[in-house]
Every structure is written in C-alpha cells, then in structure tokens.
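The complex appears here minus one protein chain, its other protein chains still in place.
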Amino acid sequence: MSFQLTNQPINPLIESLHPHTGGIVTFEGLVRAINDDREVSSLEYEAYPELALHEGHAIISEVREQFDILEARAIHRAGHLAIGDLAVWIMSAAIHRKEAFEATEYIINAIKARVPIWKKEYYSDGEANWVRCDRCIHGL
Amino acid sequence: MSFQLTNQPINPLIESLHPHTGGIVTFEGLVRAINDDREVSSLEYEAYPELALHEGHAIISEVREQFDILEARAIHRAGHLAIGDLAVWIMSAAIHRKEAFEATEYIINAIKARVPIWKKEYYSDGEANWVRCDRCIHGL
Amino acid sequence: MTTLHITYFAALRDATGHAEETLTTEAVTAKALFHDLTAKYHWPFSEANILVAINDRYRPADSVLKEGDRVVFIPPVAGG
Partner (left out) sequence: MTTLHITYFAALRDATGHAEETLTTEAVTAKALFHDLTAKYHWPFSEANILVAINDRYRPADSVLKEGDRVVFIPPVAGG
C-alpha cells in the first residue's frame, strides 16, 4: 500500500502480490493531445509535495479501510511531460474483481479532488494555461 | 479493437494508442491460490475456440458501440496455468476515465457470462474439479 | 432421422466419456436431443444450467436440428 510522487518517468510495479489475488485493476492517466478542443503540445505538473504526499497516503488508507483489497498503489508524476506520457498510475488488487474496480476508481477520483497537483497546458499556438477544475473542489 | 485466445503466456500490449487517449483502465485476472476456501495448486482453462472467438469479438463490438472509447483489447489464456499466472487481460482506452472504467468492467463481466472457457481447479489435496458458475448463465 | 456431429467440453466431456461423436437421432430440437443424451449418459446437469451452440453460435433451445449440424452443449462457464 503506497502513494508516490516522482519527477522521473513512472515505473509501474505489479509484483510481490498476495497469492490470493484474483483481480488487478489498473488506471493509467496519460497526457492527451487535446483538451477542451485545444491542441496541447505538452504539460507541466506542479505539486505541493508535503500536502500531496499527506493526502495521497490518506487516500490509500481510506481505500484499505473501505474496500476488501489486498493491495493499492498510486504514483503521480510531477514536472514537464510530453503527449502520451504517463501522468498517474494506480493499481488495486483484490480477491474478487468488483472491489479492485471500486478501489481504483475511488483512488483516481480522490486524487483529482484533493491531491494538490496542478497542470499547466502548453498549446501548439504558443499559449499556456493553468487548467482549472472548478467542479473538483469546495472553496473557502 | 481485438479479442484473442492464446495457449501462450499473455503479453499485454499497451501501445499504438490514439493521441487523444487520456485514461487507460486495465483488468488482469490471475490464478488465485484459494477458491471457495479450498487451496488451489493450479488451473486448467479449456476453451471452445470457434464460439469463444465469436463471442469475444462480439463483446468488443458491443463495447465500441455502447461506450465512447478509443480502444478495447482482451486476451484470454487457455491451457494449464500456475498460481499467479495471468488468465485474462483486458484494456480500454478513452478520452475520459469514466468510459474506460465502464468499458473494461463490461468486457470482463461479458466474458465471464458468455465466452465458453471452462476452468478446472486442481487442489493441493490431489482432487480436481470443473468450476461451476451457475449464476453466470441462463440455461435451455 | 438427422445425423449430427456433437462435441463435448469440460464437465460434459468427463460425464460422457468421449470428446465427440457423430450420431443419428430422432430428436427434432436441441432441447429434445439434450434430454435424450442426458438419459443415455446420466449427465448430472439440469437443462437450466446448459446452453446450446449449433454450428458454433449460441442458439435457442427449441432450434430445429438439421442434417450435418455441429452441436455443442455448453456447461456453466466460469472463465476469466
């Protein structure tokens, strides 16, 4: 059970699993070439590391309590990424597949809502913009 | 978009994806060391290949029609497998993660219900048994 | 009378004792054939748990069998 933040290319690790593992559900978030109809050329992820790690570990703990799983891991990239690069990798393993699907979806939804990592999109027309996700948060 | 049946170890292929791909959801079904409280030592998968391939291709077509996805692939093993071996591998890619989760879950549920591949469990006490999944089908 | 090619898989093959056979039958539908074979081989399955494939496609149980059809009864599937 772990959450990691890294400036290096993500190296997914699916090994050392419990022998009762029957299903593994993985989510991979990639840098898309297009967002809101604008052509994206690259992306920068900026993290607030201390809080991001705290929230990431908290999410993994919640998932461990709420779902009958054997393993949960998440790795999030920071730094400058190219189209197609892996920005986030999440894995849950369980005896039965239902719990693995639920846990992996919970983790990615919680990361998007609470883990302070911001995305700056660089467009092919030369502009750049911090991506807003107003639906994702509740403010002051 | 593809469905494959193989007697060889599954070699997952996550490449040549559409540049608009934002999320990939993968399901991996492994041979569990335990089922219904009995200790399993290995497993044999037997397929009815002509019908299995027909249904597998049909499932991939359905998923392509019903969900807004860019890619869907499934590979199912046949033959004798050891604990921890990959029995089935499924991948869906989409612009947004929700559709990728839904498509992957649809595919594994449909495979379990309709694709004629049977499982014989070999137990550590020397017995062996064809696994029944009575809830999975509707009969004559 | 209709001559059919029948293939048995998994638990049905074990219960039958062989993997395939060609047989000539008076059974008109797949369902009738299932009952004849259940009587012959003492299969331990109720029809509620069995599907039928004719010429490698799932078909309704009341499908009429035709000369030369390939018939497969499908015991419960538990793949994946």
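Letters A, B and C mark the chains as written, and numbering starts fresh at 1 in each.
Convention: a residue touches a chain if its C-beta (ideal position, glycine included) is under 8 Å from a C-beta of that chain, and two chains touch if they have at least 3 such contacts.
The shown structure was predicted, so the numbers you read here are calculated from the model rather than taken from an experiment.
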Partners of the unshown chain among those that are drawn: A
Contacting the left-out chain in the complete assembly, out of A:3, A:45 or A:101: A:45
Residues of subunit A in contact with the chain not shown: 29, 45-48, 50-51, 54-55, 76, 87-88, 108, 111-120, 130-134, 136-140
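FYI, only the chains that are shown with their structure count from here on.
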Approximate Å spacing (C-alpha centroids) for the pair subunit B, subunit C: 25
Subunit A, residues touching no fewer than two other chains: none
Interface hub residues of subunit C, defined as touching at least two other chains: none
